[in-house]
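All protein chains but one are shown at their positions in the complex.
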Amino acid sequence: MFKRLPEAGPTVPVTIDGRQFAARAGDSVAATLFAAGVKACRTTPVSGAARGPFCMMGVCFDCLVTIDGRPNQQGCLVPVREGMRIESQSGARIAVDAPPGQP
Amino acid sequence: MAREFDVAVVGGGLVGGAIAYGLARLGRRTALLDEGDIAYRASRGNFGLVWVQGKGLGLASYGNWTQLAARLAPQLARLLRDETGVDVALEQPGGFHVCLSEEEMQSRVTSLTRLLEQPGFERYAFEVLDRAALAARLPGIGPGVAGATYCPLDGHVNPLRLLRALHSAFLARGGEYLPLHKAHRIERRNGRFVVSTGAGEIGAAQVVLTAGLGNAVLGPPLGLRALVRPQRGQVIVLERVRRFLAYPMATIRQTDEGTVLIGDSQDESGFNESLSTSISATQAERALRIFPGLRDVRVNRTWAALRVMSPDGFPIYEQSASQPGAFLVTCHSGVTLAGAHALELAPRIAAGDLGPDMQPFSSERLNVQEAA
Partner (left out) sequence: MNIASSCDVAVVGAGAAGLAAAAECARRGLSTVVFDEQQAAGGQIYRAITATPLKDRTVLGADYWHGEGLVGEFARAGATHVPGATVWAVTRSDDGFEIGVSHDGVAQLVQAKQVILATGALERPFPIPGWTLPGVMTAGAAQLLLKTSGLVPEGRVVLAGTGPLLYLVAAQLARVGGRIDCLLDTTPRGQWRSAAPYAVDFLRSPYLAKGLSILRDARRATRLVGGVQQLEALGGDSLQRVRFVAGGRSEELPVDLLLLHQGVVPNINLSNAIGCAQRWDEAQLAFVPVVDRWGASSVAGVTIAGDGAGIAGARAAEARGRLAGLHTVHMLGRLDAAARDRAAAPVRTELARFTRGRAFVDAMYRPAEAFRIPAGETIVCRCEEVTAQQVIDTVKLGCTGPNQMKSFLRCGMGPCQGRLCGLTVTELIARERQAPPGEVGHYRLRFPVKPITLGELAALPETDEGIKAVVRIGKAH
């Protein structure tokens, strides 16, 4: 889907849904996903439809991913860091765990 | 030339919407007049509680009226679903009023006890829970919570969907909705009421003022004293969160869509709908003490709206002595009382007489208060 031009630069190891990936230092998380061939990063809480980054400038909120365990981060605004854990999301986030038997 | 109706309901919020629907249901040719897209609209600023516990300290009739409304809520919800297909998501599992200190707990229990002991008050049961008991009932309760009072009669509803359903049902019953018809004067002419609006005149045999803060201006020429003032309330809206809270709380509820609402505040700052950051900060801080797990959840919106508040906080229901056929209906709990407004009050208005049991709600009680 996207290829990298040769002048890329140093890399930074991150994981994407558990998979190791060599991200480019200075890239945003959203750019990293594209570089890794990932188009969809979440499913919506409203209908479960798949979504991926759309505007790359912090306006559309479709690039939401879980970063180092924190859900709903705008991937296009967060630069990658060594060892960062990037995870796609499914539906609404969990804030308080409801015990079984409760909704 | 004026257009003629049986009843003109002036004000298309939750109060007007419920009454207009109730009247249309009885076959009255009803016009529901409303302003435009930008207006004070208390009804867009609603938390969504259908709340019984604690209501009526100082006016037992109000506590009883609220309980009636809660009993009628399921019937209204059913009617609306059947007539419009809209599910207003009414749930009445009981609700919690959470206290964050021993002082708050004691004050709360004292208040409720005094409330229920009032002569003529229809008593209900409430539970007092300490922190451990509350934590056993609800997930994620924070360590800083002192306890709560629980009343099985409390519930909540989707207030915006309720408003939309009332409007739809009103239209389905042959009612006529007239937006951009802001009333600036109502007078009697040729044996009926004439409402003058920016978009022409509307004539009706009866007129019901449900215009919230606007009632203060429209009422006096009709012999109706709408002693109302604006009271600001702020709400914080969080993004959707996987369902964790099955019960409404007085200040936190999770909607059927999964968003979390945090209220409520009360302050007197006139016709000021701007947001106070410090009020939001206090609301947020208290909410986090109740559910620490919400710390990282995002605030998508906050809003401030103006409640329509009478001097003692209780509704004013009144029929004009000098101009029979003119009615005033104002309250700040349009959601809780929707069932009673649509199914109990509207028929009385249609009959032309609110009845002696509505006397405690007339503005005359406020004379007594002023004198006292």
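Letters A and B name the chains as they come in the text, with residue numbers starting at 1 for each one.
To be clear about the criterion, a residue touches a chain if its C-beta (ideal position, glycine included) is under 8 Å from a C-beta of that chain, and two chains touch if they have at least 3 such contacts.
Only a predicted model underlies this, so the values are computations on that prediction, with no experimental measurement involved.
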item	value
Selected from B:Asp6, B:Glu83 or B:Glu104 as touching the chain missing from the view	B:Glu104
Candidate in contact with the missing chain, chosen from B:Ala8, B:Leu129 or B:Val297	B:Val297
Which residue of B:His167, B:Arg225, B:Arg253 or B:His341 touches the chain not shown here	B:His167
Identified contact with the non-displayed chain, of A:Thr11, A:Thr44 or A:Ser90	A:Thr44
Sites on subunit A contacted by the missing partner chain, in the whole complex	1-5, 7-9, 24, 26-28, 31, 34-35, 39-40, 44, 46-47, 49-62, 77, 79
Sites on subunit B contacted by the missing partner chain, in the whole complex	34, 36-38, 44, 54-55, 57-58, 103-104, 107, 111, 160-161, 163-164, 167-168, 171, 177, 179-180, 232, 234, 236-239, 257, 262, 264-267, 274-288, 294-304, 313
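The rule is simple: only the chains that are shown with their structure count from here on.
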item	value
Subunit B-touching residues of subunit A, taken from the complex the two chains share	45-46, 70-72, 91-99, 102-103
List of subunit B residues in touch with subunit A within their complex	139-140, 239-246, 258, 260, 291, 293-294, 296-298
